[in-house]
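One structure is given below, encoded as structure tokens.
Removed: one protein chain of the complex. Kept in place: all other protein chains.
Each chain carries a letter (A and B) given by its place in the written order, and its residues are counted from 1.
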Amino acid sequence: MKLTLHVWRQSGPTAPGRFETYVAPDVNEHMSFLEMLDVVNERLTAEGKEPFAFEHDCREGICGSCGMVINGRPHGKTGLTATCQLHMRHFSDGEELWIEPYRAKAFPVIRDLIVDRSAFDRIIQAGGYISARTGSAPEANAILVPKPAADWAMDAAQCIGCGACVAACPNASAMLFLSAKVSHLGLLPQGQPERYERVQRMLEQHDAEGFGNCTNHGACEAVCPKGISLDFIAKLNRDMLASALRAPVAQE
Amino acid sequence: MRALSSLWRLTVGKKIIMAATGAGLCAFVLGHMAGNLKIFLGREVFNHYAEWLRHIGEPLLPPTAGLCVARLGIIACAALHITMAVQLYLLSDAARPTRYNKVDNSLVLSRTSLMMRLGGVTLGAFILFHLAHLTWGWICPGEYVAGDPYNNVIAGFQHSWLAAFYLLAMVPLCLHLYHGIWSAFQTLGLNSPRYNALRRPLALAFSLLVFVGNASIPLAVQAGVLHL
Partner (left out) sequence: MELNAHVPSGPIESKWQRHQFDMKLVNPANKRKYNVIVVGSGLAGGAAAASLGEMGYRVDCFCFQDSPRRAHSIAAQGGINAAKNYQNDGDSVHRLFYDTVKGGDFRAREANVYRLAELSANIIDQCVAQGVPFAREYGGTLDNRSFGGAQVSRTFYARGQTGQQLLLGAYQALSKQIAAGTVQMHARTEMLDLIVIDGAARGIVTRDLVTGETKSWLADAVLLCTGGYSNVFYLSTNAIGCNATAIWRAYRRGAGFANPCYTQIHPTCIPQSGDYQSKLTLMSESLRNDGRIWVPKQAGETRTADKVPEGERDYYLERLYPSFGNLCPRDIASRRAKEQCDAGRGVGPGGGGVYLDFAEAIGRLGRRTVEQRYGNLFEMYERITGEDPYTVPMRIYPAPHYTMGGLWVDYNLMSTIPGLHVLGEANFSDHGANRLGASALMQGLADGYFVAPATLGHYLASTKLAKVDLDHPEVKRTEEEVANRTRRLLDNPGKRSAMSFHRELGALLWEKCGMARNREGLTEALRLIPQLREEFWNDVTVPGTGESLNQSLERAGRVGDFFELAELLCRDALEREESCGGHFREEYQTEDGEAQRRDDLFAHAAVWEYAGEDKAPIRNTEQLDFEYVKPAQRSYK
């Protein structure tokens, strides 16, 4: 099939960007989306032009590196799929695609389709962990975790940190990402001692990074390649309320 | 203190304040409607009810003090609700300085969620109008009789444009309530797999109830069921 691509090109965070149009004349339906981009880039290279940059690594939907907005939708149209596992059989001959980077103040563009998502790392650094000094852990089975809690925690822990939730949110909010980590750790007995302080610190960092706030639209849930549920945001809110009103927080 | 003040500082805190004040305003809307429906019981009952509102809390409190407190409470709720809304709007607006060139409309899962801000502004304007009409008596000055709300309501709604306007105003109110109530469940963390399925229907039932209850008065006046 033949596709027309309008790809966002931008040389740096402050440089002005623009769409450039490329034609992909021989797209095979078994290609992944990124392989289709590879082929276009290979052709640009052969023509002596500079290929466009896009982020990718594992190409099996787990590292969270890839992510671009395809026709207004992060990770494209299939749902529950990262861009790297989006296959060309979902497109049809003659289609026109607009490919843009994630757009959010907290995710400045580095180059072309690559954005800087280090804000996510800083949110985790603010408190997205359970303190457990290496070598000090008790026997693993000394901590019993009810199976439903473990399963639920795992649902949240699956987040790959790709940032599609931010990209899709009309407010560029990172609440789905943040709530997934807060819920993963807060659902487990090991996570209780730091539970409320964690919420406060992570939210503080979230706001400082310039993400917007959640208005319960649900666009994040719709594009999440791992299907992280909006329910975790409700859990986060409850923990936030508890942390503000009654729980002991040691940061006074 | 730092933890408590996070309700003011952090965006989730602001949302919680919005949800809590929203819940207060919902309670008011419901009470207000219940009181107004007394109009169907006749001039005496209705005017007596209106008079009684001035004496809430007596003899513990001096006359009209109870009403003042209630009014201040409502005004505080509304003020906080609006302040938070404006602050959050500005924060969110700043969070995406560059817009997408191509928008996928299928990503907007809930149409009513989009209407919250616009609906809120419309609603604010309507409430001012409502106060001007029935509290301050500015809209139909010739017909307004202080101390006779029964007269004021029915005389007003006998103008069909005014009745139609009130009916129309119920639409943004109820849409705002519908999404707002569901959203408040989410924001206050009232979320459990066991009850989640009930949240939307509950929000719908509440907003429909408010719609039907409030709409019944202008309709009844227009239909001649209520008259002076």
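By definition in this document, contacts are C-beta pairs under 8 Å (C-beta built on N, C-alpha and C of every residue); 3 or more make two chains touch, one makes a residue touch a chain.
As the structure is a prediction and not an experimental result, all values here were calculated from the model.
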| item | value |
| --- | --- |
| Touching partners, among the displayed chains, of the absent chain | A |
| For chain A, the residues touching the chain missing from this view | 11-12, 28-32, 34-36, 38-39, 42, 44-46, 48-51, 53, 55-65, 81, 85, 87, 89, 110-111, 114, 116-118, 120-121, 124-126, 128-141, 143-147, 150-151, 153-154, 157-158, 160-161, 184-185, 188, 190-191 |
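Throughout what follows, only the chains that are shown with their structure count from here on.
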| item | value |
| --- | --- |
| Gap in Å, rounded to a whole number, between the CA centres of chain B and chain A | 37 |
| For the chain A and chain B complex, residues of the former touching the latter | 19, 69, 71-73, 77, 98, 100, 103-106, 168, 170-173, 175, 196, 200, 203-204, 206-207, 210-219, 222-223, 230-231, 233-241, 243-245, 247, 249, 251-252 |
| Chain A contact footprint on chain B (complex, rising order) | 1-4, 6-7, 9-16, 88, 91-110, 113-114, 116, 179, 182-183, 185-191, 193, 196 |
